[in-house]
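Pasting a structure below so you can have a look.
Heads up, one of the protein chains got dropped from this complex, but the rest are sitting where they should.
Now for subunit A:
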Amino acid sequence: MSRARADEEEYWHSSKFRAFTFDDEDDELSQLKESKRAVNSLRDIVDDDDDDLEKVSWSGEPVGSISWSIKETASSSSSSSLEGRDTSLQKGSSSYAALPKQVSSYSLSNLFKGRNRLPSLPSLSDAFSDTGAKNYAPELRRPKAEYKDYSNDWSPRDTVRRMQRGKVCSLERFRSLQDKLVLLDEAVAGHDGNVITAVLIFLKRTLRREVLFRELEVRQVALCHLIHFLKETGEQKLLLDLLRFLDRTEEVALSQYREHLNIQDVEKKREFLKGCIGLPFSAEDISHIQDHYTLLERQIIIEANDRHLEMAGQSEIFRKYPRKASILNMPLVTTLFYSCFYHYTEAEGTFSSPTNLKKTFKIPDKQYVLTALAARAKLRAWEDVDALLTTKNWLGYTKKKAPIGFHRVVEILQRNNAPVQVLQEYVRLVDDVETRLNLATKYKCHDVVIDTYRDLKDRIQLMAYKCKVERGSAEEEKINSLLSNMVRSTCFF
C-alpha cells in the first residue's frame, strides 16, 4: 500500500505525462466530503441573521475605476441581438445609467465581528490564520482515504470515472482504434459531457479525421459534442469538413452564412453574402439569402446617396428630420419605412423608392400599407394617408379601403397625434360597432359617437354622452336635436 502511494506521489510530481494529463489540483469529491463535515459542524452556529447579508450590494462601493453596477447591467442588455432590437423598437427604459449609490451599512466584516460574541466560534478571518480551525473551510487537499492503488492501466471505465471526478488521467495508452472507441463509448455512457469532450480532443489529435468522422457518424451523442466543441473553438474548416462528410449540406451552408455576423465592413459583408448565394441552402432559404444580399446592396447605395444629400444640406426633408442612424444592416421593413419617410415621391426607377422596394422584395400589400402609413403619419402628411387608403373602382368611384383594418389605421394615426378631424374620418370606418364606439369615445370623436348611437337608436346612451361634450358646443346641439327627434319618432309607437 505505502509502496503504491509512493508510486502515486511520484506520478503526480513527474512531468513526463504532461502532454495528455489534466491538472489535478483539487478534488471535488473530497471537497464535498470535507464541506459536509464542515457544514455539520457549522449547523448549530450558523444563525439566522444571514439574511442581512442580502442587503449588501456592490453598487455603493467605489470599485476600482469602473462603475460597477452600470457595467453589469450594460452587459446584460447588449448580450443578445434580439434583445437589442427589442429595446430600440419600443424605446423603453433608458435609465440604467442612473443607479443609485447606496452605501451599505452592512459588511461582512461587521458580521464577523458580531460573531465574536459567540465565545465558541472564532471569526472566519481568525480561522484562516489558525491552523486548528481549518475545518471551517472546504478542504482542497485530497484526504488519504481517496488514494487508490496506482496502476498504469485503468480500465476505460475507471479512466472515465476518474476523469469525471476531475482527476489526472493519461490517455496515451489508448492507442488501438478499438481501445479509443471503447474509451469514447464509456465516456458517453458516463453522461459527463466534459469527459466526452476530453476524450474527443484526444481522439482528434491521434486519429486521421476521416477515421474519426466515420466512427462518429454512428455515435450521435459524441458527434454533437465534437460539433459543439468545434463551434466554440472556432475551428470552422474542420467543422465544415465534418458536416460535409456527414452530408449535412444545409448545415454547411448555414454555418458558413453565420460568419457574416462577424464581418464589420459592409462592402466585405456584401461580397461575402454574394458568395453565400451559391451555398447548398434549401430551396426556400436560398431566396432569403438572395434577398439579404440584395437588401444590403440597396442599403449601401441608398446610404451613400443620402449621406451626400444630408451633408449638402439641399434637401429639405433631411434638414428638417436629420437621420438618427444609418440604414445599413437594418431589416427590410425598417428600410421600407425609411424610404417611405425620405423618398416617398420618387419614381419607381430609383433604388430608394418605396414602390421599387415593394416590387423587388415582393412585399405583401398589407405590410406595405402598414409601413407607409406609419411613415407618412409620422410626417403628418395626412393627404398621403388619405391617398394610400383610397381606391378607385372601374367606374371611377372612390372608396376607402384598409387591408389592415381601420382600427389599426386609427391606432397608428392616433399615436402620431393626428387631429380629430383626420382621426374621426377613419374611426367612422371601423366595422365593428363596439370597437368603433370605444375608439371614438377614447379619442373624443364626438360626431362618430353621436352618429353611432343615433344609428343604434340608443337614447339612453346618447343622453349619457351629453355630459361628455362641451356645454353649448355644436355637438351638444346635435344631441339635443337628435333626442327631440327620437322622442317624436317613438311617440308613434
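In the analysis below, contacts are C-beta pairs under 8 Å (C-beta built on N, C-alpha and C of every residue); 3 or more make two chains touch, one makes a residue touch a chain; residues count from 1.
In this text, contacts and distances are computed from a predicted model.
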item: The complex's invisible chain, by UniProt name, from "NTF2 domain-containing protein", "LSM complex subunit LSm2", "Glycerol-3-phosphate acyltransferase 3" or "Vacuolar protein sorting-associated protein 33B"; value: "Vacuolar protein sorting-associated protein 33B"
item: Residue, one of A:Cys224, A:Ala387 or A:Met463, that touches the chain absent here; value: A:Cys224
item: Touch criterion as defined above, residue of A:Asn194, A:Thr390 or A:Ser481 at the omitted chain; value: A:Asn194
item: Hidden-chain contact residue, picked from the options A:Leu370, A:Leu389, A:Val410 or A:Leu439; value: A:Leu370
item: Subunit A, residues in touch with the chain not shown (by the definition above); value: 22-23, 25-26, 28-29, 31-33, 35-39, 42-43, 46, 48, 50-51, 53-59, 61, 63-66, 68-69, 71-73, 75-76, 79-83, 85-86, 89-90, 93, 95-96, 98-100, 102, 104, 106-109, 124-125, 128, 136-138, 140, 145, 161, 163-164, 166, 185, 188-198, 201, 218-222, 224-225, 227-229, 231-234, 254, 257-258, 260-262, 284-285, 288-289, 291-292, 295, 329-334, 361, 363-364, 366-367, 370, 404, 408
